[in-house]
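So that we are looking at the same thing, I have put the structure below in structure tokens.
For this depiction, one protein chain was excluded, whereas all remaining protein chains were kept in their positions.
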Amino acid sequence: MRLDRGFWTATAVLTVLALIVIFWWVYAPITAIMPEAVDKAAQIDALYRFLAASGSALFVYVVGYIVYFCVAFRRRSSHAADAIGVQIHDSHKLEFWWTLFPFLFVVGLAIISVRIFYGIEPINMPSNSLVVEGLGHQWYYTFRYPGINGEVKQLHLPLNQQVTLHVSSYDVIHSFWVPDMRLKVDMVPGLVNTLTFTPTRTGRYNIVCTEFCGTLHGDMRSGTPNDKAYLFIDTPAQYKSWYDSQQKANANASNEIAVASSSSINLTGGDVAAGKAMFQTKCSACHAVAPFEQKIVGPGLKGVLHDPSHPNLVDGEKATPEDVAKILQNGFSGPLGVMPNQTANGISDKDIANLVAYLNSLK
Amino acid sequence: MAVAAVHSGGIADHIHPEPQGFIRKYVFSIDHKIIGIQYMITAGIFMLLAGALAEMIRAQLMRANGGFMTPDTFNTVFTMHGSTMVWLVIIPLLTGGFGNLVMPVQIGARDVAFPWLNMIAFWIFPVSGLMLYSSFLMGAPAAGWTEYPPMSLQGAPGTSMWCAAIFLVGVGSTMTGMNFLVTILKMRAPGMTFTRMPLFVWGQFVTAPLLMIATTALGAALAALFVQREFGVPFFDPTKGGSPLLWQHMFWFYSHPAVYIMILPAFGMISEIFPTFGRKPIFGYKMIAFSSCAIAILGFMVWAHHMFTSGMAPQLQLPFMVLTMLIAIPTGVKIFSWMATLWGGVLTFSTAMLYSVGFLALFTLGGITGVFLAAVPFDLHAHGTYFIVAHFHYVIAGGSLMGALAGLYFWFPKMTGRMLNETWGKWSFWLYFIGMNGTFLPMHWLGLWGMPRRIAVYDPQFQTWNQIESVFSLVMTAGIILTFVNVLVSMKRGKKSGHNPWDARTLEWQIPSPMPYYNFKHIPSVFATPYDFAEPLPYRGLEEELTDSPPPVPAAH
Amino acid sequence: MAVASVTQAGIVGRHHEEPDQLYVETRELRVQGFLLFMVSDLVLFSSFIFAYLYLRNTGQGWPPPGAPKLDLALAAINSVILFGSGATMHFALENWKHEKFMKFAGWMVSTIVLGAMFLSGQIVEYGKLAVGWGSSGIFGAGFFTLTGMHGFHVFCGIIYLTILLLQAAQGKYTFQKYTGLTLGTLYWHFVDVIWVVLFSIFYLI
Partner (left out) sequence: MNETLAHVERILAFAGGIVVLFVAAVALKNDWKAKGLENQVFKMMLALLALGAFLAILASVNVLAGKGVEI
């Protein structure tokens, strides 16, 4: 098989075109259209530039050659009626190269993707970040902040402060997507998913639901009339003033944990074994002895009093045995479910002491 | 007798008496060719319905605030559009339709292994289609063709009907898969070794186990959803200990292989069409066949790439990401092989060839964006947006459906003995090609800019592009309708085609058009691949097929 | 034929006839097709087994609170009964191959009886658990769905084997041509082997 001059001319033209699209994608003004609001967006954009550049270069070559072959090898009037093409069945050399080339490309892409993957996935929970809960409803979002009673309608985040966003849902699967963050996570009922990121650019950004959630799914986004949520990235001072105003405005909203001023229960002498038995009969329907993320109805409770990666309570403090006793005593009407109080659960003060001792023993 | 029968008394020579009477001949037929045409007609009708639904979607999206229909109607419309296109159009068309019509003849058999099973499998299909559409009477399903719980648990009663209908159509698919697999394994003509099979047969051979295994897994998922909805068994209900993610695992374990069910037969088709209209052997026969196998095997190991944002453990996402990327290798090999097949040919641009070349270009684009989506970090941005919509429409409307249209223009003479009108065909191609790109290309950037899928109303900043798409979707529909008109007119008035209008070399073209009931008077023997244009045909025993010699005697019973 | 004489060849005498080419090829097709049916049935079971194991491992630990206790002793004897029926089915086919109709029929009957005993045992087990399918949470989603599906397979198998036995008695199969009996045996073994898996995942882990 000999390749004629036309082939090489076509190759040269396509190479020029491919280089043009590669340059276009490397320097494309992505951030002019869509700003990068958080630290991780730049990494994802870098991957996108790589994918788009290599993908469109490949597309230019494939389609370019197809067009060239279709023109160059079309049946002409000079062809005899029984003219046949070049009778080649295969070429091991060629096949070897065009198997190896995609393989190498895929290996390269996999390496790049894995590196970026480890950069953005919340594999290790950061300990000093602002923990916010995002909650999906049909068809709006609410957010819960440490120290603010109840749920707020807007998501405000301070600049340059690392954020851990735990999301879940009240009803069906929603999703939390801020296009300018390039990050998205599904809000699955019964499951807590997590995003971690650091806001790097102030402004107001759209939040969009991408997981089909029913009648008004299309309305579940920023910019719709009914007071739908935006993401505001504020300067620390702005954030502080917003936070204070929310705290004040919601002061009278029911705060699930801070209701009881103090627990009247004597926690000394709690029996771990009895607490374990009580846990299995009364608690294990809703709580697993597992990390926080493993929700059944309520969160997993392993290490609730010890594990630093376990989220803070709503008031922003680490849980203490007294806090846990308070929750057991007064119940909890939280975003992800309702926990019955002592009377409804049918447990005595002594049981609470035992349970706290048991939970304290889970390290 | 001039040619000695190669088999003596075996199943290949066992000819059932030709059925008489309209019902036995054309309705409850056990003849694979009739069944294939029945599949195509039924799938064609459902395609018109699904197309009408698609135009309703585009009409709604003309304006950012919608207004053509209520959001709830819109939700049922896109759900039914997706369900219809996947289960009632593309899969039956490519496997039951073209597979039945051509595959048994291409391997030199008189019928499939289990003709009765074939008939039952076909009749399940329109019945389940009617069941699916009857769900409109009781409140149609409205959670997308993926029907994720808990959304689908909230759905109208029709959602349970949806489960039952899709389960049933899956039973039919499973039967077809078993039937084809046994047929290809056991019924090949003498000398038709695996390395001599036409590549369309390879496509069906690789698809059959996918149909058989993946569809059954879907059946389990659907049964679970059904009993959850009707009896409250909490498979997917998180408040009772179930898991919404379980559905996604079970569903995608089917639905990812399903996309290969939808594309592998089309790969086979264009592997037949390129050599025929290029007068040139397919380049890299073995690599094309083996890469199909590789795609099918890898296809079972990548389902969770549909769930990168759904809260699966990050450690689990990595293997799925890498395995998904690996599929690019066999797919790339195929695309390069087809390009090399075009090189140095004498290319005749009939409509079938145009559709095949269009397939190659558009499928390449869909494949490239597929690699994009395999990369988890990018998928975190693009998942659930119009980018996904663009990607899979390039693969399915640009790949599978274009392949099916190529196959229709290619094999129509074999079905009817008449040609389709080539001028109309070329018009239909260009309308379809331009309309398809105009409709789906802008969806790529719309998705990246922030437009989620499955929405009845959207951000007004996207309105201009959506209007452009809606207009182009009419062009695309015009192309499809032109093909339908072409088929209806040419069936009666088309030019007579003769037995082999394309001068093609696979076995089905060596017998009269339309194909006689018994396919072959004598079972031929095969001694090479059908792709050597410089050589005489690689078959023995076909001398009498086109003559007036008497047909074979049916077995007495 | 006033009174059919029951002989070693069965109620209706079976002549010796050599399997022809058509029979051999048809038999291969049917066996392969049937094996593929079994494969897809296996996938159906596997999907539910996956679902059960998934729910078992993502929930709050196993058994879930409120789930009834399973009776291991009953399950053990019941399993042995079902496995035993696999052995008797094996004997039935072996005796057919050795052209002993009466022994074949005897083993078939014992297979059917053992199958019915297994089903009764399952019903006793269900009765002891005393919870409904829908109200038994993810325990029932796994246990009742899978054992119910399996029980349905056993039930179909009992009918299937009864039909085969009657057909064999009526002379539908000869000692040389008995594809249907082979398929029946395959099916019954399949039902047994699925129970090995179900028994293990519900009672042993």
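Miscellaneous remarks
Labels for the chains are A, B and C, by order of writing; each one numbers its residues from 1.
Just so it is clear, contacts are C-beta pairs under 8 Å (C-beta built on N, C-alpha and C of every residue); 3 or more make two chains touch, one makes a residue touch a chain.
Not measured: the values here are computed from a predicted model.
Of the chains on view, those touched by the hidden chain across the whole complex are C.
Annotation: of C:F37, C:F144, C:Y160 or C:W195, C:W195 touches the absent chain (contact as defined above). Only one residue from C:V31, C:L53 or C:A116 touches the chain missing from this view: C:V31. Taking the complete complex into account, residues 28, 31-32, 35, 62-63, 67, 69-77, 79-81, 83-84, 86-87, 90, 94, 139, 182, 185-186, 189-190, 192-193, 195-196, 199-205 of subunit C touch the chain not shown.
We adopt the following convention: only the chains that are shown with their structure count from here on.
Averaged C-alpha coordinates give centres for subunit B and subunit C that are 36 Å from one another. Averaged Cα coordinates give subunit A a centre that lies 48 Å from the centre of subunit C.
Across the assembly, subunit C contributes 58-60, 64 as residues in contact with two or more other chains. In subunit A, the residues that touch at least two other chains are 296.
Subunit C meets subunit B in the complex at residues 20-22, 24-26, 28-29, 32-33, 36-37, 39-41, 43-44, 46-48, 50-51, 54-55, 58-60, 64, 133-135, 137-138, 140-141, 144-145. Interface of subunit B with subunit A (complex): residues 66, 71-72, 75, 142-144, 148, 150-151, 154, 238-239, 241, 243-245, 278-287, 309-311, 314-315, 317-318, 321-322, 325-326, 328-329, 332-333, 335-337, 339-340, 342-349, 357, 360-361, 364-365, 368-369, 371-372, 375-378, 380-381, 383-385, 448-450, 452-459, 531-534. On the subunit B side of its complex with subunit C, the touching residues are 7-12, 14, 113-114, 117, 174, 177-179, 181-182, 185-187, 212-213, 215-217, 219-221, 224, 227, 231-235, 240-243, 245-246, 249-250, 253.
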